[in-house]
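One protein chain is absent from this view; the other protein chains keep their places.
For reference, chains read A and B in written order, and residue numbers begin at 1 within each chain.
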Amino acid sequence: MSDVLLKVSGLNKSFFGVQVLRDVGFELPRGAVLGLVGENGSGKSTTMNILGGVLHRDSGRVELAGEQIAPANSRDALALGIAFIHQELSLFPNLSVEENIFLDHFPRRMDRLPFIDRRTLREQAKEALELIDLHISPVTPVMRLPQGERQLVEIAKALTRRARLIIFDEPTTSLTARETERLFQIINRLRAQGISIIYISHILSDVLRLCDDIVVLRDGQVVGAGPRADFTIERLVTLMVGRTIDRLFPERGPGSGPHSTALSVRGVSQPGIVKEVSFDLRLGEVLGVSGLMGSGRSELARIVFGLDPYSEGEIRVGDTTLPPLAPREAMRRGVAFLTEDRRGEGLMMEASITDNIVLPSLIERSSGFVHWLKPAALGEAARGVAERVRVNVKAIDRTAVRVLSGGNQQKVVIAKWLLRAPTIFILDEPTRGIDVGAKYEVYKIINQMVTAGAAILFISSEIEELIGMADRIMVMGRGEVRGFFERANFDRETLMNAALWD
Amino acid sequence: MLFAILCVAFGLLSDRFLSLANFRNILTQSTHVAVMAIGMTFVLLVRGVDLSVGSVMYLVAVVMGLYLSDVSLFVSIPAIMLIGAAFGAINACFITGLRIAPFIVTLATLFIGRGFALYLSETKMVVQSDTVQALGRTSFFGLPWAIWIAAVVAAAAWITLTQTPYGRQIYAVGADPDAAGKAGIRVQAIMFSVLCICSVCAAIGALISVSQVGAASATFGYQEEFPVIAAAVLGGTSLFGGRGGVFGSIFGAVLVQTTSNGLVMLNANPYLYPLVNSLIIFIAAWVDGRRRLMTERLEQRKIRVEA
Partner (left out) sequence: MAETGSVLSFVSGGARSRPMRAFRWLLFSDYLVLALTLVYVAALWLVVPEILSPTNVRDIFLQILPLFIAALGLMMVLMVAQIDLSATSIMAMGCVVGASIMTSQDGYLAGEPWAPVVAILAIVAIGILIGVLNGICTIVFDMPSFLVTLTTMMFFSGAAIWYTAAHTSSGSSIGSLPPAFLEIGYGGVAGIPYAAIITILLAIVVHLLLTRTVFGHWIMAVGLNPSAAAISGVPVRAVVIGCFALSGLFAAFAAIIYTARLEAGTPILGQRILLDVIGAAVIGGVSLFGGKGTVIGVLFGVLFLSTVDNGLQLLGLSLSSVYAIKGGVILLAAVTDAIRHTLMARG
């Protein structure tokens, strides 16, 4: 086993008491490509962040070429020969290609003078670009490069640091098919040069084509590992989603069931974001929206609520057309929107629970020309709805949202919309980052609303909870609707396949 | 573009404006603004701003006139640059150490610096020594001393910004401070140093200006931050960081000076000067805001759907 470059064993990591990695271990030979697959939240990124020095492990061993390593930060990791190419590229658009490549190790005149040796810089940059077959001038500003070429510049950057191991995190999400093809050629060339690669992707066909070995993660554990020949797409999907998971979903009470159409979206397109999306959402139903990151699901939600523009199509609430870019108009027609970014867009962290809850309802609950408020009545209303969603805090008017747990914060976001008694509720990842108990309560609230006749658009990257909660599921991929599935046809693997296939 | 229009406009309105002598005059007058705008460029590049440059100017002029009139220029010039650096370091301590907004820190030090200098000068006119005044009259190869100094500063700044790792890292910090930190650049150290550079440039600007005027009145350098920021922004340096350069700022300084010179030539009402100056800075900032919006939109167009 002399040619093993990376050996990971017994890796454990937990955040806030939740264990996200359990005894993770795998090996990567020199000059091999390892595919790492798993659902969102299965621990792929955490593992890679530990290797790349972004996070620190709780326990376990990481050996690089036989030596135990523990990179403290990304700079450290880089010095050890581990380059991490993130999904969000870290290039500076205002600098040239060569400057980006050599930003923190510029070749200097006479090796020590504080001046850049432009000639050597150009030569070395040319060499690096040559290696990855990128025929652009090294002095081009990165601003002018298309996304695919930027990715290649990142690789060139890794190569000049003499990286022995390059980690790619979802490198193809923003690439065209041509660009992806080119990337694969280069990865193959790197492999031939003896550089090891870890390739993380949701696109299983790519993984099967490109990788020598594959590791499947689920719930922070390795559930399958072996050479590519051992796997098919079907087997990978089965491993990723696992068998029936004993997660409980609350029973939905008897309601009127789905009836008249509440929200109707027809042929909505926005270049580069979504393409000809059409669907109907009925009162008394939960429509699940499934899709990977970058599939356009969150973007679609923002468009429907009037936060982002769209170039074509129509959005109707009931009988009337909803004007674009008018969230207040949407709110007036009974639409509510829970954003996926709770801290950034959902809450005022420094403000009290009451202030957060009443914010969207202020205008309706004010009186007179100056929009006078009655704090006591507002407080009463907030208390009522806070109790309904079980935010168990006594002084909701004096407790800042910042001090609440993630689950309680999310309940506050739900409460602020419940106070408006919405008929159409768009929920974007309502259970992200909250514990199991709180998830269960969120599901209960959703059920209560549906039973009362509301229409719910439930966006989630966890297929599990959509299967547990939705009446129908719409699958999205690359900005388009890939298909609708009725409750009778809910099947993890079919749904996963619909989202994954390209 | 704007420059050409201005030249033509003033040229039509006053026949003296387009003379060679007047052009040389403009250049000489704009040197101190140019030097300070170069310093300001460094700060703007990392998304900062320094409002205290006018006070640094006055403080330096007072110290020079009162305490350094007897020593040789070889002592006094390094001394005032040191004062500038120290002033910049104080600004930097508050901005990088405590993360207070640069404009509020430098607004406060603007008053502190001027107040301190006025205390030293007792608000009297501070006359400079003969050596300093002689400096203002000296020429090399037919060009006044001030232009040479400005050229040296410009060359040094240009080399720093374009030919050193440090300079390129300044641009990286301005484009995205978080990403720069992740890429292993010492962001705080860079912020600290650019503020020092800016104040040192202000000190040099004071030296140039004071050698030309010969004395520093109590309003010396007052509101000088306006033409300086205007020059940098007019020269294409963005207030949002990451874009700009030395030559743009010099050009901006000449443009600012051309306007005021043109107004003088036209015998315009002196009360109009601040109005015109503020309009120029306003237009520059407006254009800068528009430009940022456009580049942002271009950047946002990530192609996810196959075309």
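Rule of thumb we're sticking to: a residue touches a chain if its C-beta (ideal position, glycine included) is under 8 Å from a C-beta of that chain, and two chains touch if they have at least 3 such contacts.
Source: prediction; values computed, not measured.
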| item | value |
| --- | --- |
| Among shown chains, those touching the left-out chain | A, B |
| Sole residue of B:T41, B:S76, B:Q169 or B:N277 that reaches the chain not shown, by the stated touch rule | B:N277 |
| Contacting the left-out chain in the complete assembly, out of A:A177, A:M293, A:M348 or A:V436 | A:M348 |
| Residue of B:V71, B:A89 or B:L118 touching the missing chain in the full complex | B:L118 |
| Interface residues of chain B (partner: the chain not displayed) | 49, 94, 98-101, 103-105, 107-119, 122-123, 223, 226, 229, 239, 269, 271-275, 277-279, 281-282, 285-286, 288-290, 292-293 |
| In chain A, positions touching the absent partner | 16-17, 305, 307, 327-328, 331, 337, 339, 344-351, 355, 358-360, 362-363, 366, 370-373, 375, 402-406, 416 |
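Definition applied: only the chains that are shown with their structure count from here on.
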| item | value |
| --- | --- |
| Residue numbers on chain A that touch chain B, as the complex places them | 74-75, 78, 90, 92-95, 99, 103-104, 106, 108, 114-116, 118, 143, 147, 173-174, 176-177, 271-275, 294, 296, 478-480 |
| Chain A-facing residues of chain B, complex | 159, 163-166, 168-169, 171-172, 174-176, 179-180, 182-185, 242-243, 295, 299, 301-307 |
